[in-house]
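Note that one protein chain is taken out, while the other chains of the complex remain in position.
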Amino acid sequence: MTFRDIPDLALEDLDRDGAIREAADRLPRSSRGGFLKVVAGGIAGAVALGRPPGARAALARGDVAILNYALTLEYLQDAFYTEAERKGALAGAAARLTRVVGAVERAHVRALRDVLGSKAVARPFFDFRGVTESPPSFVRTAVAFEDLGTAAYKGQAHLIESPQVLAAAVGIHSVEARHAAWIRYIAGTLPAAEAFDQGRSRPETLSLVRSTRFVVARPRTTAAKKPAFTG
Amino acid sequence: MRAPGRTPLVSVAALALAAIGTASVSLAIDAYGDDATKPGVRSVSDRAPPLADPLDPAFDVPAPVKLPRSAQESTWAPVERAVAARSAPRPGSAVVARVDSRTPEGTINIVLVLARRTDAEGTLWIRVRLPVLRNNTTGWVPRSTLGGYGIVRAHLVVDLGDHRATLFRNGRVAFRAPVGVGTAEFPTPRGRFYVRNKLTRYRSPFYGPIAFGTSARSATLTDWPAGGFVGIHGTSEPELIPGRVSHGCIRLRNEAIVRLAKLMPIGTPLMIRA
Partner (left out) sequence: MAGITGLESVGDPASRDRFLTRALVAGGTLLAGGALVAGLPKLAASAQSPEQDAEIFNFALLLEHLQAAFYGEAADTAELDGELLEFAKVVAEHEREHVDYLQEALGSSAVEAPKTFFGAATTDPDAFAAAAITLEDLAVAAYNGQAANLTKGALRAAATIVSVDARHAAWIRAIVGRPAASQPVDQPLSRAQVLAKLDESGFLREA
């Protein structure tokens, strides 16, 4: 069995509207009592004893930014697999992976939106420019996305303040790595090329995402204008 | 025993090494020591604090989310640049119509996505419903001329005979209202169309508070400025509804158009039948 090299996403021009930048760098709005604080007696470890149902610990500002960054990448993966599944252009193993992994990425989006609440960044608009409708393009791009998602989580792990947020993040990080291996296997490339996986920094990751030009401005289909319809 | 001046790491590790050394495997495992079920075993972690159990994560991830598949889904796409729509998914096939990237209202023009084909060169073509005359025209455009897909799970049906508009969402009736439609002289065209923009915050009681632009065009008012597009809008004469009263537009009473606007997204397919 010979393994193909899958090239990195090319670094190209900036995204058209700064949507990705805005999504990732957005500082949390001041909370308006949106979160319930878990009274932990000042000892972080006590939270490990379990949360009352419905309660969420208040998130540190830095962790909010990191979770929103994760959410942005999960939105991208969710939209990518969801569109691919809807378009129905894939078959066989790639189609199966799309259904299974898409279902997981949608769950990731839900989880992150839920924990971030009103601080969650909005879902961007995407234009996949036919990639979800062409099996070879799809597979190549999926490889890049899953490797990127794994590297992105890895790059943030040591920056997360809350050990509970870290606990959640590592559980997702290893799942993304499984996805990466799976799609690589389907692509005919080595599922694990190196003994050590490198992380990617946030600027590097976002630059790669921008280079795909998949994140676009929502098309303007409304206007404050007097109609000129036939009446 | 910790020698003064040596780093704690080395001294703890030395203990660990001594404990594990030639001991049996089960003892070696016990030497890691935070196992509370083996109280009798001397633990290397008597000195070192036990490793904490994994913490509760800050959030749980729900079960995988299957895609809600419904036959009621339709897809629209913005037109990124003006393009000639063709009769076949082939460069050089007959031009059916030109499609602009903007509507007369200045919004991004959109088309309804119907089918997909890849040509001999590997170019992806999309068959789309067009906002042109003749009504009900479709054509093929390269995928590269379109933007990102939008999904809609609603569709609107206008019955000209019954003077009624019905909005379905996920296959279920979500909205119903009586409508005013075109007169015999200026009939509302029949067929398959879609909602392509929404206008608000204008001052024109004739159109009510909200007006939707559709891809349908009057076949009779061909000289109408801005293309003679059929709209779905409110009215300053609600008493005329239901009835054949308009120049082709689909008129709703104002409270109804406001209700409809909360339920009907841009890109909603529209069927107008007799």
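Each chain gets a letter, A and B, in the order it is written, and its residues are counted from 1.
By definition in this document, contacts are C-beta pairs under 8 Å (C-beta built on N, C-alpha and C of every residue); 3 or more make two chains touch, one makes a residue touch a chain.
Fair warning: this is a prediction, and the values are worked out from it, not measured in the lab.
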Among A:G88, A:P136 or A:G171, contact with the omitted chain is made only by A:G171
Using the touch definition up top, pick the residue from A:K119, A:R140 or A:K154 that touches the left-out chain.
A:K154
Footprint of the hidden chain on chain A, which residues?
1, 43-46, 48-49, 96-97, 100-101, 104, 107-108, 111, 150, 154-155, 157-158, 163-164, 166-168, 170-182, 185-186, 190-192, 194-201
Of the residues in chain B, which ones touch the absent chain?
2, 7-14, 16-17, 20, 22-26, 28-29, 32, 34-36, 45, 47-55, 57, 60-64
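Rule of thumb we're sticking to: only the chains that are shown with their structure count from here on.
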The distance between the C-alpha centres of chain A and chain B, rounded to whole Å, is 18
Residues of chain A touching chain B in the complex:
45, 47-51, 56-57, 59, 82-83, 85-87, 89, 99-100, 102-104, 106-108, 110-112, 114-115, 125-130, 133-134, 162-165, 167-168, 171-172, 216, 219-231
The answer for chain B against chain A in the complex is residues 52-67, 73, 75, 78, 104-108, 110, 116, 118, 124, 143-144, 147-151, 182, 186, 196-204, 206-207, 211, 213, 218, 221, 224-226, 228-231, 233, 246-249, 266-267
